[in-house]
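Only a portion of the chains appears, each positioned as in the full assembly.
Per-chain residue numbering starts at 1, and chain names A and B are given in the order in which the chains are listed.
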Amino acid sequence: MFEQMITNVRNNVPLVHAITNYVTVNDCANIILASGGSPIMADDINEVRDIAAISSALVLNMGTLNERTIASMLAAGTTANQCGIPVVLDPVGAGASAFRNKTVLQLLKEVRFSVIKGNISEIKFLAAGEGRTSGVDACEADKVTEVNLGSVADFAKSFSKKTGSVIAITGAIDLVADHEHVYAIRNGHPMMSKITGTGCMLSMVTGSYIGANPGDILRAAAAAVCGMGLCGELAHKRLCELQGGTGMYRMLLIDEMSKLNEKILEEGANYECIER
Amino acid sequence: MFEQMITNVRNNVPLVHAITNYVTVNDCANIILASGGSPIMADDINEVRDIAAISSALVLNMGTLNERTIASMLAAGTTANQCGIPVVLDPVGAGASAFRNKTVLQLLKEVRFSVIKGNISEIKFLAAGEGRTSGVDACEADKVTEVNLGSVADFAKSFSKKTGSVIAITGAIDLVADHEHVYAIRNGHPMMSKITGTGCMLSMVTGSYIGANPGDILRAAAAAVCGMGLCGELAHKRLCELQGGTGMYRMLLIDEMSKLNEKILEEGANYECIER
């Protein structure tokens, strides 16, 4: 079902405007290209409105948040809203500092997001205005498992209803939900957490996919999550053959995204639509 | 003819000062090293004059332009001019926003450039003060082809005469021109546009080459363009053997630059001097 999404990305080459952190920005630009989009990473307040207005999607990533780019995020986000351009929020480290918490709540108030993507700790913080995070990883106690899957799915639907955004919660099992439907996705590999930027890269791929499929944000986001996870699996398989480490894994992950096509996605996607 | 250029780079190890964007800065530093130079990426207004003054070449790249680094670019550029140090301009995305357009025209007014390198849309914007760009790629309508090669060559010579700069226009066919001579270069590979930063990296290699060959800017710039394109071809050949994707291609491109020598360049360079 997700295959058409990828075809649309490859055919439309969506221009993805990202305001993001300086740690993983190169991988972000390269994975946008690999996914079939075209990246533009402008972040100065003097031009972000111009750039957002000509883009197919906007991605706001809070990784290395600073005062200069917060103003740019707000300006680009409101412009995108005015122009009807879909916006992705990646609330990296929400909960980790007062500054980060205040900023993410301001972004939620002033910008309407098509997709909010984070780990369970980050999303719980957004929903509750409170939470516990350490660094940028999810807390052990919060993790999505087969046992709590149903209750987390209900939480995701409820938060989607509140925000009007598609909610993507990443973890060993990924959930992608709107106010009615929830996809549980079982693609991915634990090694994805051994390199920096897999979460950031997923938000970029989500930008590509919703930029090329603006009429079906839920399924476009789910396809992006499926696709990224599948690339993580395929990269790990290749890594074992090549006996590489984490440096090589990062390279292979982008390799697999650049090779991903309808057929590979159809064969490898592992998801279900949870009915409740 | 370009072989001596590369020997001079390897022997002189030019210190290349780059003020550049945060997307591709790591690849830029690594390709300066791979080309035989030594990179220094200082960009604070409080030290760029000191650093420019001790460098062999300065490269100004407008990728992720912001107010803080514009002031640094102007300060470093004027210092380099005073010290007789060659300066490269890479006007990334010129035409894409009013802020970018205003900045590039100010740079052109206040700094003398030894080389201006961009795609045809960017260079046309600089020449005309107008133009159409989308993202950072050249418009389809503007692209250099065998059909319009002659007229673009004339344009390049004319813009070189106006600015006093060597003009490098990149595309499927690359042109490198001063006010009298034009080299048409047919090295390169389409896959170079599937990763971010090949344009940025070329401006850095150009910095290395003109830093080590300040007496022959035209041929040094042409050698850099040839060398970079050739590395793109060789990297693609190796990529096919290894069945890799775009992640691997980025790595192999830097690999090939680090292996480039007189003999490889002599055998692989594909250029002609256009007489008109």
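Going forward, a residue touches a chain if its C-beta (ideal position, glycine included) is under 8 Å from a C-beta of that chain, and two chains touch if they have at least 3 such contacts.
What you see is a predicted model; the values in this text were computed from it and never measured.
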### Query
Since every chain here shares one sequence and 2 of them are in place, how many copies does the full complex have in this file?
3
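Just so we're on the same page, only the chains that are shown with their structure count from here on.
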### Query
Where on subunit B does subunit A make contact in their complex?
21-24, 26-27, 63-67, 93, 96-100, 134-137, 194-197, 244-248, 250-251
### Message
For the complex, give me every residue of subunit A touching subunit B.
### Response
15, 22, 25-26, 29-30, 33-34, 38-44, 46-47, 50-51, 54, 68, 250-259
